[in-house]
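Only a single protein chain was left out; the remaining protein chains are all shown in position.
Letters A, B and C mark the chains in the order given here, with residues in each chain numbered from 1 onward.
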Amino acid sequence: MITLGNDVILASDILNVVLLVLMLITALSLIFLRNLFAIIMMSGIFSLTAAVLYVVWDSVDVSFTEASVGAGISTVLMLATLALTAPEEKRIRQRHWASLAVVTVTGALLGYATIDMPRYGDPEAPVNKHVAPRYIYESGKEVGPPNMVTSTLAAYRGYDTLGETTVIFTAAAGVITIIGAARRRRRTSADVSKVREV
Amino acid sequence: MEIVLDILSWLSLGLGCALVIIGSLGLVRLPDMYTRMHAAGITDTLGTMMVMLGLAFQAGLTLVTVKLAFIVLFVLYTSPVATHALARAALRGGLKPLTVGDDNVPVTRKEKEPAE
Amino acid sequence: MFAAAAAGVLVAMALALTRACLGPSVFDRILAVNSFSTLTILLIAIHGFLTERPEFLDICLVYALINFISTIAVTKYIENRGFGPAPKEEEPGEV
Partner (left out) sequence: MVHALSLGGVLAVLWLLLSGYFKILLLTLGVASVALTVLVARRMDIVDHEGHPIHLGWRAVTYWLWLLKEIAKSARDVAKIVVQREMPIAPSVFRVKATQKSELGNVIYANSITLTPGTVTLEVEDGYLTVHAIDRGCREGLENGDMDRRVTHMAGEFAEEEKA
């Protein structure tokens, strides 16, 4: 068990605040930019900042996913989408006050709900008293892999993960069929022989 | 020995951070995309190397140091590829570099003269 | 000491974000994102040492390997479609 000094906790807090401010600035610029291409680049920065935040919050596996999906694949997919549309966002003349009201109320409710949540990392919180201790103490003996997340995903929640993987696989296959199929060009035999020569 | 390693580590980390900040400062201050690319180069090369070296002095001869070395290696291999691709795309996209002097007319792909 | 280093990297990140917001051309933004991702790698590495868990460096490894893929994809896209810094307000400034 590693215990951290107060100064480290303070440093982590400051890191949180600064990163969240950076994220806020990025999000604001996302709203005000009109060029969709620039928006894609800014959303890349957004997900990079999010990935650092996930590391700071100790969810390393989520950060892994954010790194490969958020910053890597989704940029490419959004670009592929952009190839099918116009590079500029349409200017909206009328304002949708009703939508703004709905969003504000939902946001306020969500913010209010956080007050009831247990403190971050509280060992007495329900989520940490249910099945988590068994995963933590027994997974090494019961399943084997040194990474707890791996054994949780692949063994304790195996069917769930299989379902998720199927969904993701189907989605990816669909996206590739829609976007990528037109571009595919079979290698001619001349190409192949040239490659072999080199 | 501990103290020597600590001092080396502080020096490297400090230098690395200074370089990283200077690189980003150049990214903001320099006048056009092509010159900014050189400033970003400081961050990608020497800045990264010095910061990782500073961390490696703290880790000692462990697997962690090997990982740090791999990170530096990967950054050094990927960063020039990305920079070159970006520079070429900018040139072909019609972004003209700022240049000084008369013999330094930018060579674009279409209007380049035959070699020598 | 690590906290100071993290602060330095954060300052650099803010500067890179400034460039990404200012533009003016799309290439400046790509450059800023590229620089930002290098800084992300550094910050995660330093944070690992700050909290005394340098095993988390694996994420930095993943980042170091994939951060140039999006840059390559973006530049490929621009070259193939000829989508330059076209909009008028985004022309690079003269000096």
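To be clear about the criterion, a contact is a pair of C-beta atoms (placed from the backbone, for glycine too) under 8 Å apart; a residue touches a chain by one contact, two chains touch by 3 or more.
These figures come from a predicted structure and were not determined experimentally.
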Shown chains that the omitted chain touches within the full complex: A, B
Contact residue for the chain not shown (choose from A:144, A:158 or A:174): A:144
Touch list for subunit B against the chain that is not drawn: 19, 22-23, 25-26, 29-32, 34-35, 37-39, 41-42, 45-47, 49, 63, 66-67, 70, 76, 79-81, 83-84, 87-88, 91, 97-101, 104-107, 109, 112, 115
Chain not shown, touching residues in subunit A: 144-146, 195-196, 198
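Quick note on the criterion: only the chains that are shown with their structure count from here on.
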Category of the chain touch graph - line, ring, star, complete, other: line
Of B-C and A-C, pair with higher C-beta contact tally: B-C
Distance between the centres, which are taken as Cα means, of subunit B and subunit A, whole angstrom: 28
Mean-CA-position distance for subunit C and subunit B (Å): 12
Touching two or more other chains - residue numbers and ranges from subunit C: 2, 13, 30, 32, 58, 67, 74, 83
Complex contacts: residues of subunit B adjacent to subunit C: 9-10, 13-14, 16-18, 20-21, 23-25, 27-28, 31-33, 36-37, 40, 43-44, 47-48, 51-52, 54-55, 58-59, 64, 67-68, 70-71, 74-75, 78-79, 81-83, 85-86, 88-90, 92-96, 98
Contact set on subunit A toward subunit C in their complex: 2, 4, 7-8, 11-12, 14-15, 18-19, 22, 25-26, 29, 35, 37-38, 40-42, 44-45, 48-49, 51-52, 55-56, 60, 63-64, 67-68, 71-72, 75-76, 79, 82-83, 87-88
Residues of subunit C defined as touching subunit A within the complex: 2-3, 6-7, 10, 13-14, 17, 20-21, 23, 26, 29-30, 32-33, 36-37, 40, 43-44, 47-48, 50-53, 56, 58-59, 62-63, 66-67, 69-70, 73-74, 77, 81, 83, 86-87, 90
